[in-house]
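Mind looking over this structure? Questions follow.
Shown here: the complex without one of its protein chains, the others still in place.
Moving on, here comes chain A:
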Amino acid sequence: MLLPKFDFHEPATIAEACQMMAEFGSEARLIAGGTDLMVNMKHKVISPNHVVSLSRIDDLKKLDLSDSTVKIGACFTVAEITESEEIGKKLSALRTGARALGSPLVRNRATIGGNLGTARPAADLPPSLMVYDAKVVLTKSSGEREVSLDSFFKGPGVTEIQPDEILTEIRVDVPPPHAGAGYINLGIRQAQDCNLVNVASYIALDGPDGTIQSARVVMGCVGPTHLRASSAEKLLIGEKPSDELFEKAGEAAMGDCTPIDDFRGSAQYKKAMVGVLTKRTLGIALKEAKDRG
């Protein structure tokens, strides 16, 4: 499989890259890790006239940790997320999601920005970032804007990013004490496979043995984009955590998803697994919320 022909550009700064994207518009594609783009180009799904590489822009590879916020450059690799103890401590579900992505060879190249920008409904990082209410920074020549991941994904492969914009940073507020999150992905194989269902859950308690103050449940592979299980979230808030409550939340989440039948599994099976994974990820979240207290 050969790549289609293209003109190659290697900007040294974000500003230069923005200028190029403004000039080329939809004729250009950005390349970060290339693990998704190159496969699609080889299969001739896309053949952009211009490929703009982000690999020389060091500003996009930074990890900036403070007590209140984690800022991750769009070209921070998935392997680097798995290796960061600080991310593991502050955003454990993100590290779990990163560990589940592809294989070590893919993780060494794939980037966090790429995994969001390609907007695959089965991707591992979107749910494990959405549970933390993460935001992305979209930059263009005339300025930047911050977009919540909740409104970033528009459909399979479609996002809020405009042709002249670049996803430059991911921003996440560090969860408060007594908060925790969990992520589980289910697939036929444990590596190198497209997920069948993936779910991430987050809960914050108002004290060590308190009630649930806020909750987020995000489901993947069961809709055109990753979905929030809003009725499950509503059911959790204000209640004391328990196995029975998590079971009910799982049942509610099953009603919030819209899976389809495909060769990976039936809609009915995927829906049932949403229930199971919601319950289990809430269990992981609760354990972490108590440990972190």
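Here, a residue touches a chain if its C-beta (ideal position, glycine included) is under 8 Å from a C-beta of that chain, and two chains touch if they have at least 3 such contacts; residues count from 1.
Simple rule for what comes next: contacts and distances are computed from a predicted model.
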item: Options "2Fe-2S ferredoxin iron-sulfur protein", "Biotin-dependent carboxyltransferase family protein", "ABC transporter transmembrane region family protein" or "Pyruvate dehydrogenase E1 component alpha subunit": UniProt name of the undisplayed chain; value: "2Fe-2S ferredoxin iron-sulfur protein"
item: Chain not shown: contacting residue from A:26, A:69, A:192 or A:211; value: A:192
item: Of A:13, A:26 or A:103, the one touching the omitted chain in the full complex; value: A:103
item: Interface with the undisplayed chain - residues on chain A; value: 1-8, 10, 31, 34-35, 38-39, 42-43, 51, 53, 55, 79, 102-106, 108-109, 190-192
